[in-house]
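Omission of a single protein chain aside, the complex is shown with its protein chains in their original locations.
Up next, subunit A:
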Amino acid sequence: MAKSSKNIQPALKFNIKYAPAPESVSAASINEQYNLFINGKFEKPLSKKYFDTINPATEQKIASVAEAGTADVDKAVKAARAAYNGHWGKMPAKERAKYIFRIARMIQERAREFAIIESLDGGKPIRESRDIDIPLAANHFFYYAGWADKLNYAFPNRNVSPLGVAGQIIPWNFPLLMAAWKIAPALACGNTVVLKPAETTPLTALKLAELIQDCDLPPGVVNIITGAGETGAALVNHPDIDKIAFTGSTEVGKIIQRATANTHKKLTLELGGKAANIIFEDAPIDQAVEGIINGIYFNQGHVCCAGSRLFVQESVYKEVLQKLKDRIATLIVGNPLDKNTDVGAINSKQQLQTIQKYIAIGKKEGAEMFESSCALPNKGFFCRPTLFTNVAQSSRIAQEEIFGPVLAIQTFRTDDEVIEKANNTPYGLSAGVWTNKGSRIFNITTRLRAGVVWANTYNKFDPVSPFGGYKESGFGREGGLHGLNAYVK
C-alpha cells in the first residue's frame, strides 16, 4: 500500500466569517389556518380538530392545520372516486397532460415562495430547498406530464389502464418533492389521488393545493388531507382505495403491507436505508470527501438514501479521516433561511431525541465520537455534524437507520470484504462507490444489493432516473420510465 506513507496535508486553517445572508420571508404568504383540500375546495375538518405546525429552527408556531378524521378521509376518497369515474377518467390523455404541465410551470413561477416555506416549516437550508427540492419537484411534474399520452411506448405490447384512486403518504424530509414524486406519475397514468403530507411539514403541500386550484384542475383529482399517523391509517384502511404509495420508515411500511395484505390494493413502499459509501484507495480523495459530506450531512442527514455508513480502504483511512474532520469544521450550522447555512434544523424535537439516543448508543458501544465544534443556536432543534470511528459491524449505529447527521466509519482491505460488509444489512436502498478505475466501479455496482448506486458522486436525483430499494428498503420505483409501473395495470 504505497499511499500509506504519503504526507497528509496539515489541517486547513479556515477562519472566514460569513455575514448573515437571510432569505426574506416577505416573498411567501402563509395563512394562519389551513383546512383540508377536498374536491377542489378547502373544507373545514369534520373532526373539528386542528394541530400546530412549528418552525423547528425557532420552535414558534407557523400555522394551525386541520386534522383529518376518518369521516374526512372518507369524504376525500369519495371525491377522488367521483373524479376518477367522471371527467378525469374520460379525459383524453393529451389534455390530462396539459394540466400536469400547468402545475409544473406554476411551481417554477412560485419557486421562491415554495422554497421559503419549505425551509420555514421543515428546517432545511434555503440553499437546498431553493436549488434542489423545488426545482426537482417542478421538473418531476414536467417530466411525467409528457408521459400521459405516451404510455403505450413505456409498456411494449401492453395496453395499460389506470388503477383508480391512489392513497399517498409522504414523509417530512422532502415535503414538496415527495408530493411531486407521488402525484405526478399518478395523474399522468390517469389516476386520482388523496395525499397525506407529514404532520410536521404540511405547508408546502397545502400551498400546492392552492396552486392546483389556480391551475383549474378538475375538482377531486387531487385531494390533500393533513394529519398524523391515525389519518394515514384511515387512508390505508379505506376500502375504496386501489393503490397505496408510502414513503417513510420501514417499521410503518411493514404495518401497511400487513394492513393491505387481504385487499385488492396495490402497494409501493419507499422505506429506510443504511447506505454504504465506499472509498477505494485510488479514489479522487478531495472529491470523495465532498461526496461523504454531501452523502451524510445533506438535509441534516434526514435522507433515506444518506451515505450513513462510510467504508474507507485502510491505506487512505488516515488521510480521508483528517480531511473529513477538517471539512466538518467548516460546515455552517444554523438558521435554515440563511443562504450560507450548510446544515439546518432537525425537523422535530422527537427526531432530535432519536438522534441523541443513537449518539449515546454509539458511545456506549465503544465507538469514538467526533463532532463539529460549531456553536448552535439557543432555540430550535439542532445537532452538530457527527462521526464515529472504531465502529463494529454489529454496532447499532452501523445497523439501524438514524436519520440524522451521524456517520459511522469502518475500514476494509479487499473488494470482497467491503461488499460483504456493505450488503450485510436488511436495507438496500442506495450505495456509493469512489474509485478512479471504471472497471472497478462496474465490478462493485453489479455486486451491491441496492436500488441506486452512485459512482464518484452521491445524492443525485433526476425525474428521469428511477429511485427505490431492494430488500427492506421497500419495493417499486419512483421516477423515470419505471416509475410509471406503480400506477397502471
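Here, a contact is a pair of C-beta atoms (placed from the backbone, for glycine too) under 8 Å apart; a residue touches a chain by one contact, two chains touch by 3 or more; residues count from 1.
Rule of thumb we're sticking to: contacts and distances are computed from a predicted model.
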Omitted chain per UniProt, picking from "WD40-like Beta Propeller Repeat", "Oxidoreductase", "Maltose/maltodextrin transport system permease protein" or "Aldehyde dehydrogenase family protein", is "Aldehyde dehydrogenase family protein"
I'm checking contacts with the chain that's been left out. Which of A:K150, A:R396 or A:R449 qualifies? A:K150
Which one, A:Q287, A:T330 or A:T414, makes contact with the chain that was left out? A:T414
Where A:S119, A:N139, A:T260 or A:S430 are the choices, the one touching the absent chain is A:N139
Residue list for subunit A contacting the dropped chain reads 94, 97-98, 101, 139, 142-143, 145-150, 153-154, 414-416, 419, 437-440, 442-443, 446-447, 463-464, 480-481
